[in-house]
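This report refers to the structure that appears directly beneath it.
Of the protein chains in this complex, one is absent; all others appear in place.
For clarity, chains are labelled A, B and C in written order, and residue numbers in each chain start from 1.
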Amino acid sequence: MHLEQRFEARIDDGGFIEAKDWMPEHYRKTLTRQISQHAHSEIVGMLPEGNWVTRAPTLKRKAILLAKIQDEGGHGLYLYAAAETLGTSRDQLLGALHSGKAKYSSIFNYPTLTWADVGVIGWLVDGAAIMNQVPLCRCSYAPYARAMVRICREESFHQRQGYDALLVMMQQGTPEQKAMVQDAVNRWWWPCLMMFGPPDAESVHSVQSMRWGIKRISNDDLRQKFVDATVQQAEVLGVTLPDPELKWNEQRGHWDFGTIDWDEFWRVVGGDGPCNRERLGMRVKAWNDGAWVREAALAHARKQATKQEAA
Amino acid sequence: MHLEQRFEARIDDGGFIEAKDWMPEHYRKTLTRQISQHAHSEIVGMLPEGNWVTRAPTLKRKAILLAKIQDEGGHGLYLYAAAETLGTSRDQLLGALHSGKAKYSSIFNYPTLTWADVGVIGWLVDGAAIMNQVPLCRCSYAPYARAMVRICREESFHQRQGYDALLVMMQQGTPEQKAMVQDAVNRWWWPCLMMFGPPDAESVHSVQSMRWGIKRISNDDLRQKFVDATVQQAEVLGVTLPDPELKWNEQRGHWDFGTIDWDEFWRVVGGDGPCNRERLGMRVKAWNDGAWVREAALAHARKQATKQEAA
Amino acid sequence: MTAPSITPSRAPAVRYLLRLADLCLIHAQRLGEWCGHAPILEEDIALTNLSLDLIGQARALYTHAGRLGAADTGGQPLDEDQLAFLREERDYLNPTLVELPHSADGSPRGERDFAVTTLRNALVATWLRLAWERLTESSDEEVAAIAAKAVKEARYHQQHSADWVLRLGDGTDESARRMQNAVEQLWRFVPELFEDDEVDAHAAASGLGPAASSLKEAFDAEIAELMAEAQLKAPAVGVFRSTGRRGVHSEHLGFILAEMQHLQRAYPGGAW
Partner (left out) sequence: MTAPSITPSRAPAVRYLLRLADLCLIHAQRLGEWCGHAPILEEDIALTNLSLDLIGQARALYTHAGRLGAADTGGQPLDEDQLAFLREERDYLNPTLVELPHSADGSPRGERDFAVTTLRNALVATWLRLAWERLTESSDEEVAAIAAKAVKEARYHQQHSADWVLRLGDGTDESARRMQNAVEQLWRFVPELFEDDEVDAHAAASGLGPAASSLKEAFDAEIAELMAEAQLKAPAVGVFRSTGRRGVHSEHLGFILAEMQHLQRAYPGGAW
């Protein structure tokens, strides 16, 4: 009880837990699940954007896209490393992803159908991710919190770049380009609102996570914050958010919005979205196709070690 | 000696040899080699044109191209069937192709780099092929001669279609399209002249083949005939044939032309052309990848036969 | 001298014909990828022939859709090539099924798998034969005439591909495994073929052609019979519905179009 009390006290004081500190098994498990899910999201998230690397319309946009994808890979790295501090190896975590046991953000099960989707992913998907992630910079588990600080900084950069790409198309582009942007917004808006997770009333893990400082703001509050921030950005951009019920509520001081199709959310989370099979299939394929490379790297390292010992 | 005399007499009379007739072993071998080489050329020839099926610029041209490739497959079929009448199976013949033992027309070791190449293949490559093949309609081996009658009819159709495609581009097209046609002619002209084979003085198989009515006109004579016919077509088309030495020789009543780079010819025949590896590699790959299909078809046929016997 | 995209009329009859034409075109385009690479020469010829027939059907439909569209918008009729090559992806209305790659795992750059091709050919040919049969009675005489020719081709396509489904389904263990895998890959894209919307409702009401849903019963019966004979098992159908016929495609179509449209886009004003 002594250890657990000290842990609880530290949490209550708003202090941080380090990897070598004692922690309850459930805290460890919850964090491992959450951090690895986040890491998986970064690397699965490389796929829908990677889909446009060879077709980016200018060299500048191609460079920005490549840099962004590279950053996402980097985020994956930090996050796997943070999860590893909790005692599960990256290979184990990837095994759980590949077997379908672990989840990744369901947003990446939607397809990127036009170049505007790349911009919208920056603006809305990264925007929603930031809303979710900024509070995690104060997460009680220090290695995770530190990773999140760096990640959030880069994500806001990505968001600005995505928004800028859309702004150029909307302000200087052809009618076809403007229609392309609007079409992308229409397809991504609702799935982005789902990114904050189920309504608070149905959110399973929330109470304990709040208590432990792993989660600091509720799903619905984050979602509202996102809507409030986005409405104005959409106006500046000149696109219509595809929700006829969207309107300012003077009394609440917030934007009201329509009902989210939670059936769709659960369906896509459950594996029956437009691209679930493709995304997971691609990751598994990359892993399997790369097995010989990883084996060779190991074998080579072993040979080198043997040579050095002999010398 | 009796059989051989009767065979020789039939040839001398300009008569035909049928599959069931006696024939000298060397005649059989020479024909098998020639017919199978011709069959291989048809199926390898599907590749450079197949390269443009997904990119044909209009639906009409796509349909014409598909029909042409289908015809080439058909020619392959008749020719393998004709070769089989001489006692070698299609699988054996393909085995020789895949192992690199058998040859196919070296012209298909050049790449099709633009859409104009497809037209030029019709006009020049099929044009040269027809020059080579028309005399074979009177070949002493009847099954081959019959196949050639049908093939030549279709080939002249292809040639007209290729020429027509170029004519449209040259007469109604943009400057870029005209440049594309001229570029394709520049690249294909010399390899087409090589299609008639080495100069008569160096042609190994010619004498015996002439004697047997397998070959009826010499390489150099065919080549001259081709040049004479093509010069005027090029003029109508508005393209320049890439040979500064090309000029009318009043005395000979023929067009003189420059020296062919026979080093290049032998290099490409020998396997060191731009696409030799790719073409043969593709055929071998298609064959290997398709092994499970052919095995399944056989297995299914066996099952059906067993069922019918049991019934 | 420009080749920006054209936007076809959104009249229901035009959309109905474009759905059919786009199905034929994109299916043909995928089949064209096999040119010269089939497992046996006879099949190289057959796949090319299928592709050729489908292109012919698409051409007739585009030409007619272009005329109907002009009657709707009052402009010049769009010709077959403008419709085939100069639309944006969003305006292609083929079902998602025909744009999928031939690979065994659905990956866009994977190796072609003849099992996937074969099963899709059988599914599409069965659907098309049923559709063409009904279209021979279209209230639009031009459509009825196109269907009268096409239905004969579709019958052959169906027969040919069903024969292959049987051979491969009931061939070797390897071929059976590949065919069952193809079923798993493609099955979730089949329901879209029978999803009605206002375009179907309009076609059914006007007598232009059958609503998609009205082909389902016959299709299910024929395919069930074929699958049983080929010893293939149909997976359960989930809730997912692909949406190509409404212009929202998979990530694959963009690559198909980039390749297919390249010359028309790169040589504006060209004559071919």
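Quick note on the criterion: contacts are C-beta pairs under 8 Å (C-beta built on N, C-alpha and C of every residue); 3 or more make two chains touch, one makes a residue touch a chain.
Because the structure is predicted, anything quoted here is derived from the model rather than measured.
Only one of the listed residues, B:R33, B:R61, B:H75 or B:R187, touches the absent chain: B:R187.
When the whole complex is considered, the residue among A:Q5, A:T54, A:T259 or A:Q308 that touches the unshown chain is A:T54.
Considering C:E88, C:D140 or C:D200, the position touching the chain not shown turns out to be C:E88 (whole complex).
Within the set B:H26, B:R153, B:K247 or B:K285, the residue that contacts the chain not displayed is B:K285.
In the complete assembly, the contact with the undisplayed chain comes from B:E176, out of B:E4, B:D91, B:E176 or B:D221.
Shown as candidates are C:R19, C:H64 or C:R112; the residue that touches the absent chain is C:R112. For chain B, the list of residues touching the undisplayed chain reads 48, 51, 55, 111-114, 174, 176, 180, 183, 187, 267, 272-275, 277-278, 281-282, 285. Residues of chain C in touch with the missing chain: 1-5, 33, 88, 109-112, 254-255, 257-259, 261-262, 265-269. Within the complete assembly, residues 43, 46-47, 49-50, 53-63, 66-67, 69-70, 73-74, 76-77, 80, 115, 165, 168-169, 171-174, 176-177, 282, 285-287, 289-297, 299-301, 303 of chain A touch the chain that is not shown.
In this text, only the chains that are shown with their structure count from here on.
Sorting all chain pairs by how many C-beta pairs they have in contact places B-C at the top.
Centroid analysis (C-alpha atoms only) places A farthest from chain B.
Averaging Cα coordinates per chain and for the whole protein, the chain whose average falls nearest the overall one is C.
Look at where the CA atoms of chain A average out and do the same for chain B: the two points lie 58 Å apart.
Taken residue by residue, chain C touches two or more other chains at no position, since every residue touches fewer.
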